[in-house]
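Yeah, one chain of the complex is gone here, protein chain that is, but the others are all in their spots.
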Amino acid sequence: MTEIPQSRHSAFQVLTGLFSLPAGARIGIGPMIAAVILVVIVLASVLAPLYVPYDPLSMNAMARLKPPSPEHLLGTDPYGRDTFSRVMTGGRVSLLIGVGAAVVSVAIGLAIGLVAGFFRLADSIIMRIMDSLMAIPAILLAIALVALNGPSLMSVIIAITVPEVPRVVRLVRSVVLSAREEPYVEAAIALGSSMPRILIQHLMPNTFAPLIVQGTYICASAILIEAILSFLGAGVSTEIPTWGNIMAEGRTYFQIKPGLIFWPGLLLSLCILAINLLGDTARDLLDPRMKKREG
Amino acid sequence: MEFTSKDLGNARTVLKIRGLKVGLVGRPGAAPVLDGIDLDIRAGETHCLVGESGSGKSVTSLCAMGLLPRGALETTGGSIDLEGIEITTARPARMRELRARRIAMIFQEPMTALNPVLRVGEQIEEVLNMHTDLSQSEARSRTIDMMEQVHLPDVQRIYSAFPHQLSGGQRQRIMIAMALILDPDLLIADEPTTALDVTTQLQILKLIAEMQHRHGTAVLFITHDMGVVAEIADTVSVMQSGRIVERAPIRDLLTNPQETYTRKLLQAVPNLAPRAARGAAAAPDVITVKALDMTYGGGGFFRKAAGVKAAQDVSFAIAPGRTLGIVGESGSGKSTVARCILRLIDPTAGQVTVAGTEIAHLSRRQLQPHRKHFQIVFQDPYRSLNPRWTVARSLCEGPVNFGTPREAAMSHAAELMALVDLPRDALDRYPHQFSGGQRQRIAIARAVAMKPDLLVADEAVSALDVSVQAQVLDLLDDIQEKFGVAMLFITHDLRVAAQICDEVLVMQKGRVVEQGPAAAVLSDPAHTYTRTLIEAAPGRLWDFANFRALDHAPARQGATA
Amino acid sequence: MFVYILKRVLATIPVMLIVAIFVFLLLRLTPGDPAAILAGDAATPAQLERIRDRLGLNDPLLTQFFTWMGQLLRGDLGVSLLSNTSVAGMLADRLGPTINIALMTITISVALAVPMGVIAAWRHRTWVDFLVMSFSVLGFSVPVFVIGYILIQIFAIELRWVPVQGYKSPGDGFGAFFSRAILPSLTLATIYIALIARMTRASMLEVLGEDYIRTARAKGVRENVVLFRHALRNAAVPILTIIGTGFALLISGVVVTESVFNIPGIGRLTVDAILARDYPVIQAMILLTAGIYVFVNLLVDVSYSFFDPRIRY
Partner (left out) sequence: MLTLRSALKQTRGLAAALLTGTALLAPGALAAQDGETTITAVMHSGLRVLDPVITTAHITRDHGYMIYDVLTAVDENFAPQPQMASWEMSEDGLTYTFTLRDGLRFHDGAPVTGADAVASLQRWGKRDSGGQLIFDVTTSLEAPDDKTVVWTLSEPFAPLLDVISKQSAVPPFIMPARVAATSSDETITEYVGSGPFVFNEAEYEPGVNVTYDKFDDYVPRDEPASWMAGGKVVNVDKVVWTTMPDALTALNALSAGEIDYLEQVQIDLMPIITGNPDVTVEKRDALGYVTIGRPNHLHPPFDNKLVRQSAMAALDQESMLATMQGDPEYYSVCGAIFGCATPLGDASGSEDLTGGANIEKAKALLAEAGYDGTPIVLMAPTDVISLINQPVVAAQALREAGFEVDMQSMDWQSVVQRRAQQSPVAEGGWNMFFTNWMVPEVSDPLINVMVNGRGDDAWFGWPTDPEIEELRAAFVSAENPASQKEIAVKIQQHVMDNVNYIMMGEYIIPQARRNTIQNMIPSPVPVFWNMTKAAE
């Protein structure tokens, strides 16, 4: 209950806020580079079938673990498959897993979070379940889920999604809970807007910015978790190359054929780096507090 | 009205600012934030720096402290001379020595200005630890002594209290103790009483004066409140857009301002003389409130602290075209009443009849059709509009909810823009593109769009600069005249209430202590509390708008700070 | 305070119950037959059936669940289907290494990450900030097993400062423990440091913009005192929170690190148990890790009031 004028933003805060934070134009060189890297990797991965020299699955027992050569740009793997072709094709699946996990967990988390933030009764039940899901270690859950469904693309995405959903739910719920204390929401109540309408039109858009940010982090971590699952033998089948299982297959050759880990690892790290950086930038730009100060 | 009348003729100059310029870091082309400030403050003098928000008052003070936000603002020219020491070029370590010892500062919001996780005594003592070689026990006894000097009660207990356990006034006393413990030459007070209730404000102003008198400190007092200026200033500097436009001794400034801007500023200052009451309306009352009770803790959509009786036995009625003001200090329950009437919270007991319907205990669904009869304008213009919505969308939300076709709502919205004196193209813009005053106009337009019978203004002008405040009050007046709407006006500022209300209801700790026609209550208060409030109102004896003392001073004379 | 803790402890009961039901169902719906694993390659279907009977795997699900719950309530975690040893005993053997490595990781992480974050916030938008942030993002971007391999390659194989693998408990001498625990801890710490440094920086940035920081500077307080006495304590709550929730990440990392560094901890035990469908072990392990997670976060919540006197329960 603030009845005291100007208590929310002291002159000092307004000043520092006004001048030190970036206006829309000041994005900086880092995120630009990140965006370029990401676009290049995504394009290269999506278009991989058009230009890779070999079928990423085609084996040649006589050409195992060959060093890089004009014939095999990055050498071959223990099955004699062309590493370059596999790495480039693998990006498609890794990115698909990342984007898939991000979209699915954000969508489910948003729906559950809105309900939890809005209906007190459902809230306590939902949050207990979410607490439980959070308490189960993600990797163990993922291994168990993959063991349950077999290591298909879908089960890897589900396995990554399940532990992420509670985090999204908590985020959405907290945004909804704090946003509904805003005077403009009270004004909407006074204007006779119905509760579902307030929920969808006033409250939900508040969750978009944090969700975009969260989504990028989920995307990045999904790609990483897929790699770890492959390492533990619970990843996607080797018939579907991913950066994760290429690295996992190559891990024992770390000392003698570092390329098997290095190249997919490099692309994976660059990709995650870029996504994280863009996520940070998005967070800075989308923060409503900063938006207000642009004016 | 008596002004301070110190003789400062022989006093030494403590701070001398010459041609001070401050600009944005990395944006040399942008307009300077401070553009050639000259300022002299003498020992024992109280120099008031007044101006509206954004005029550069705070930047000036931060500059003198060497505390400009790094990477955002930088000094681009001029000098600040603190008795021979040049501050603009002083090294950080040198600056640290000066602070607290030679030049100290207190801030507007004592809640945020004190570190919430450290005991207040330790925070005062830290000054001694940083700047003196006193032993632990000496430092402590000196701290206790200083706390007693600022009239804190139960010093031993408060020493080890945390800021959140103290009242606003106590916190500000801690700040003052902290600032003055090393007996600095210059005290900079940046809006030190703005966040406080009027009665507390009065005490703090007295305390600063007392301390100044005792130590001979020079005080640079920054405020936007002309009333406060009238009470304490020796000299006044008026700032506008990074420049000092006028400087004069207090009496000269108030009686004979030279600059147009100063005149405009003074004319906008409300005074305690109640407006002429409007004729009683013949129509039945728009709203009748009977025996309204609100106790927090019993649930409700927006839950608050448990078991607090926020409003008890509140009854009133408002006729069309008339304004009832609810005044009181923070925590008096005035906003609770407003929120109960709006049904943003559910009253515990009592009746609220709006436009003939009892609404206090309707279910949300039953209530919905009646919502259009009463609308609210909130205090904080920065939060009362959805930042993601265009103005047009915000304006149409209500009418569309009640079945108005979108086109009709849009054209009505365009008319409303004219009503609140904003350009038509404002409709397609977003809230962040407007100033605080403009936003408040939009919020009023949004409320008016519903053609309500009752308009509740909850501290609707409190966050605005005084000139903007006057404009918004005029607008509300216009609207009331045009539409004959009844208005419930919640404010903590008696001067504002005097300007706009026909009737006044004074609340204290959830109870109504006095209610009646504004003229009666404000000129001849029956209740002690009302009297205290009136007496604490700063500059209440001066008619700023007419550059003279009030001829019929309200309430009893006396008790000037 | 006591009432609050009691309430929180009680609130963990439904959480743990849901975890228990979830894990139980998940396992029973998973294909895999401990009997087949136990019997080996040459077993006949009849032998398998007899083993299943003996293990109680042919009972109705509900019976199995209540049997298990009944055991749990009596404090009996059951017996491993494979090794026939008590699960409680296995936990006792395996918990130590994991806890010790985890504690060391947290110590290293906090000791490095908090100063990193503080300095990055203090020198916001300078190269120091850029370095810290780059490291943080990088820490998130490299799979933990790759970090492990690289550390082994550098410190154990090339430099020969520490052993490649293995575990010794601190009881066998701190040097022996430390030399084996340092690489896995660093491996695990990478992502944790990234997480905490990032949160410290964000939280500090927010706090450094607060009025009381300006007050402290106005008092002539030295910068290091401003940062660590005034700002850090106020920034502590989000940092503690991330340490608590990041614990889940730590558990995930442990699974991988224990494989790479050959540490006989609960991470490996669980993965082995999942791959062998050793139900009692999996159930106990997941309940245990969930319980530890809940406990750590309870600790974190309770510790808030230590850092922030405004928080009272």
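In this document, chain identifiers A, B and C correspond to the written order of the chains, with residue numbering beginning at 1 in each.
In this text, contacts are C-beta pairs under 8 Å (C-beta built on N, C-alpha and C of every residue); 3 or more make two chains touch, one makes a residue touch a chain.
Note that the structure is a prediction, hence the values are computed from the model and not measured.
Shown chains touched by the hidden one, complex as a whole: A, C. Across C:78, C:264 or C:291, the single residue that touches the chain missing here is C:264. Contact with the omitted chain, checked across C:139, C:163, C:246 or C:280, is made by C:163. Interface with the hidden chain, as seen from subunit C, comprises residues 31-33, 36-45, 47-48, 50-51, 53-54, 80, 82-85, 90, 93-94, 149, 152, 154, 156-166, 175-176, 178-179, 259-262, 264, 268-269, 272, 275-277.
Remark: the residues of subunit A touching the chain excluded from display are 57-59, 61-62, 64-65, 78-80, 147, 150-152, 232-239, 251-256, 258.
By our rule, only the chains that are shown with their structure count from here on.
Subunit B has its Cα centroid 45 Å from the Cα centroid of subunit A. For subunit C, residues that reach two or more other chains under the stated contact definition are 211, 214. Residue numbers of subunit B whose C-beta contacts span two or more other chains: 71, 107, 109, 112. Contact residues of subunit C toward subunit B in the complex are 124-125, 210-212, 214-223, 225, 229-230, 233-234, 307-310.
By the touch rule above, subunit B contacts subunit A in their complex via residues 24-25, 53, 57-59, 62, 69, 71-73, 107-109, 112, 190-191, 194-196, 302, 330-331, 334-335, 342, 344, 364, 368-369, 371-372, 374-376, 378-380, 382-388, 394, 397-398, 401-402, 432-434, 443, 446, 450, 459, 462-464, 492. Contact residues on subunit C toward subunit A in their complex (touch as defined above): 14-16, 18-19, 22-23, 26-27, 29-32, 133, 137-138, 140-146, 149, 153, 157, 209, 211, 214, 245, 248, 251-252, 255-256, 259, 270-271, 274-275, 282, 285-286, 289-291, 293-294.
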